[in-house]
Structure formats: structure tokens, C-alpha cells
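Excluded from the complex is one protein chain; the other protein chains are retained at their positions.
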């Protein structure tokens, strides 16, 4: 297997006319790593992948493999494999011939070719479908043919462009595991593009979060999930509540690290200050719905917040039943919406007190240079309790 | 009339059979039989008149070409096939058929050779002035051949190309090249460009991509376009008429000249020739219909939309 030590992308940029799809991406990929490029559509992640593949020429920057420039090498000579979103199988060739195509191009002798195709198809559990045409296969099977076609050449880098987005939810989970298994077994360096944060977190060794063509954060899943670099990354990582707050330093749980106290809507919370957050004044507190706990329910509202040091009063507006728990939308006294999860029975118009662990309340500066609102997450990912969320409320 | 003004249609407009067959599919058969709607009457009348007259128009030369003598009766007095032999000799149809075949095949080959690459570029790239180029390809199809045929023939005469095979082929290419372009562009658009990217990622160079990936995928489209161009060229009267010399007349032009000098020819042998032309066109039409929808001969109707 041909491995490289490291692949460097230095200030890689790509514009389409005036539109700058990708701005100065710096990334170093170690041999064997699994990297996920994450962001909503239009963030430049697919542009980055196509630049890496050579399907799009760069408008700036350089790509080197072990010190050797490759950004002016045509895609067919880079020795990378690629899996496309819509599979892009050759419709006129059988499954076997699809997988064999690259080997044929590389002039691999027939006997070896057949052996390697058979191995690759066995790897993706498709040995018995070798004679079929792609049109006769299901979506998941087609995707596995595409993966086999990409890995049969044992490329030094595998590029995957949203390979699971055309599959239904159940199949997506199954294929996710499959891709992880293949990566562990073959150890192929992989760059994986997705808009699904769950997919990125569960597959990748490191994540690159992109937005409007600029890199927001590069880090391990734990880093990106636990300590997002900014409001935007936080929003993308499931911090659905972005509450306008006022920072009041010195008070509250102060002392260690970036702990601070924030006031909002007749209440207060203890939080952790992130980069650029002010010592005092207006800021934004990002909290995941599953990190907000209901401290006191109905009746407690009369007594205000006197009973608790750090709590925010809210009124329940909409309650959705989600099986093990309820997803609740409430409103703070100053009109801000707040989302939380609870196992307490609640009904609309109930008054509640909300609390959250200080390390799960992230305080960001209110204004970020030209920052639009965080992108809406896919409803399926946002509304179904993800594993981490259910753990939080499990008995 | 089922839906008089103000009489609200109470049937569920989203009934499954209604959805399959358009808004009228949900009509109960009994109701339809009792109150045939005016639209249905008009349809039956228009189609009926049209097809009856069409049958007459096609039937008369057919019957006449096999009749011995036919003046005022419904059908000829006797039957014979001698007119076909006479027509063949009288109008030198061997030469005419040869010219027709040669012209049509050359037009098909050349229009595919010029049109398919252009269609590929139009399907895959958007570039400044693309709308103008599309208009340029649309005009020769929409404009009647007689309008541009006269200036075109004048130019061909100026360069001494008219009156020869070259002139006839060149003139017939003017509507055929755009026709191939406009048929092939949507066909190529539905071939995913990522299939070509995938081949490239598998290490295929441009020639390999063309030979192993594009060519096999394009064959059905090229066949359909070729058959359509063939039918249109064999049936093309105006352009061939304006540019052909005595040696390069196609069948339809020879038929026109025979009819134009009808006084000195036997009517039946002209009819025999018309039937031979009709028969060749029908053979081509049957072949064409194996590849394409009948409506594609005229417009690019999306049949799938209505059949879904």
C-alpha cells in the first residue's frame, strides 16, 4: 500500500469569478488519518474536496504530498480515489467492470485484476452481485460499489463527497459503521465531506468546520463538540439556544478559568467564557437543549428566583413528546425563545426554573464580524435525541 | 354539461385515479356516457374529420396507382401493377433512390459529427453568449426552409455549389445540425458529469473517458437523433428543390417535378411514384418509432410527464 507521510494544504483558495468559495485553507493530513470537512451547503467543503481531487484548479495556495507539489498534477495522475454523493457509477458497465475500470486504466494484468476486484467486492459484501448492472442495485449497494471502486486501487488518499446523503436514515447508520470498519481495516487516509455533524463526529479523527469558505475550527471530535471555537461552530454542534445575556464579572462562581456570571431575563446563569467574550456587557450564551435542566416546576414561579442562585424563569409554550423525554419550547420573560429537554411532565403555560452546569454554558461575544445567525440544523438531527443527549437524562 | 357555472365539483380532486389521468380521470363512466361533454364532442369531430380526410388523401394515390382505369366511379374498373414498372423507368427512379440515400446518409453523418460536440459543449458549460448560440441553433429549426432557402441557394449558386450533391447536402445540413444539437443537448445533460469525474479519478485520460465512458452512453441518443434527421432529410422538399440539379434530385423533388408536368405524364405512374415515396417514408417512420416517440419528430414533447 502506498502511504504518504503527510499531505499539506497551504492557503488553498478557490474563487468563481468574484465569489470566493474557499479562502486560505491550511490543513495538514497525516497518513492514515480520517478527516471530516463539516459545514452547511455552500460553505466550501465540496470545493475543498474537488480542489484536493484536482477536479477544480486552485486560484491560490499549494498542495504538497511529502514536500512535492501536486496541485498542478491532473486528477488521473494524483493516485487518489473518490466516492461521489450520487455514486456516479458507470451505468453501462457491470458491477465487476465498474470496480475493474481503474485497474484497467492502470494496465494491471487480467488475472491480478480479477483477483483484486473479487477481494474489493467481498470487502463490501457484494461478491454475488458482480455481474449485475448498477441500475439493478439498491442505493446502499450502489454506494458500496462506489466505495469498492475507490479503494480497489489502494489510493494514497480516499475522498468522500457526502457519500451517505442520498440514503435513508436506517441505511445511513449502517453504512456509517461500514465506512468506519473499512477505514480501520484498510487504514486508508480519508477526507470525508458532510453537512451532518453526527456523521462527522462519529467517523472522523479530526474535524474541519467551514463556513462561507473560511475555516472556523480544526480539532478532534471532543474538542469541537465540547469547546466550539465560536458561536457559529457552537450553533452547528447542537447549541440550539443562543441567548442574549449581560456578563457580570466577579460575581457568581468566579475564580477558576473563564467562569463568569451572566444575567438574563430576571435570572442568571454561571457560564464559561470563550475567546473574545467580554469581561462585562452584552454577550451570547450558547446552551444545548439537553444541558438545560428544569430545577423547579409549576408554582415556584411566584417566589421568583429567590430560592436559587443560578436559574432562569421561563414559561412553557410548546411541548413535543419524544419518547423517553419531552422536547419543550419555552419563552423567557424578556421574550427570548429557549429550547430544553426534560422528563418532567409539563404542559403549555407552566412556569419553570431552568439551570445548567457552568461548563455547558458557553459565553461568546455578541457581535462577530459579519456573523449571520447560526445555520438551521437538519431537523432529523436536531429533534431526535442523540446518544449523548439521552445519556444526560437517563436514570 | 357536467360543470355548469357555479356547480361546484364535489368529487375529491385528489382521488388516486384522478391523479393518474389528469383532472378528468375521476369521472364516473356512466356519467360520462350520459352527458358527453362538448369538449369530447369537439375532439371526436376534429379527430374524426382529420383522420377521414387523411385516409382519403393517402388512399386516393394508393388506389389509383393499382387501378387500370378510374374516372367517375368510386373505385377503378380493374387492378394492375404495371404503373410501378412504368414509373420506375419513366422517372429514372433508380438514380433518384440512389441520390436520396446518398444525400440522407451524408447529412446524417455530418450533422452528427458537427452537432454532437456542440451539444456536449452546450450541455456541460455555461459561457458568455450561450443564449445567443442557442438562438442561433433554434432559428434554422423554427424558420420555414423557404425563407432562408432562397438566400442560401443564391449563395450556393454564387460559389457554384448548387446543382450538385455538395450543395444539396450543405443546404440540408442547415436545419439538421441544429436539430441534432437540440435533441442531443438534453440527452447529454442527463448524463451526470460526475461519471466523467469518477472515470478521471480512476486514472482515465481524456481519450479513455471518451472511448470507454462517453461513447457507449451517447449511442442511444445519437441513434435517435440520426433517425430523426434521416426522416426529415428524406422528406425535406424546399431546400433540396432549391439546390438540386438533375442528378442530385431526391425522391420528393422528383415527385414534385413529375406532378408539375402532370399533363404530359400518366396520372397513375405519378401516383405509383407517390406511393413508393410514401412507402419509403413509412418504413423510415416505423424504424424511427422504435427509437423515439412519434411526437419527437415534430416537437420535443416530454411524453414522460403525461404518462407518469
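First chain written, first letter: the chains are A and B, and each begins at residue 1.
FYI, a residue touches a chain if its C-beta (ideal position, glycine included) is under 8 Å from a C-beta of that chain, and two chains touch if they have at least 3 such contacts.
Simple rule for what comes next: contacts and distances are computed from a predicted model.
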**OP:** Given the options "Long-chain acyl-CoA synthetase", "Cytochrome c oxidase subunit 1", "Cyanoglobin family protein" or "Sugar ABC transporter permease", say which is the protein name UniProt records for the missing chain.
**Re:** "Sugar ABC transporter permease"
Subject >> chain B residues that touch the omitted chain in the full complex >> reply: 2-9, 13-14, 18-25, 39-40, 42-43, 46-47, 50-51, 53-54, 56-61, 64, 71-72, 74, 114-115, 117-118, 120-122, 124-128, 130, 133, 136-137, 139-140, 142-148, 150-155, 157-158, 170-171, 173-174, 177-178, 181, 231, 235-238, 241-242, 252, 255-256, 259-260, 270-271, 274, 277-278, 281-282, 284-285, 289, 293-295, 297-302, 305-307
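We take it that only the chains that are shown with their structure count from here on.
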Subject >> Mean-CA-position distance for chain B and chain A (Å) >> reply: 54
**OP:** Sort out for me which residues of chain B touch chain A in the complex.
**Re:** 192, 194-195, 197-205, 208, 212-213, 216-217
Subject >> Sites on chain A touched by chain B in the complex >> reply: 53, 55, 74-77, 79-82, 84-86, 88-92, 101-102, 105-106, 146, 149-150, 153, 159
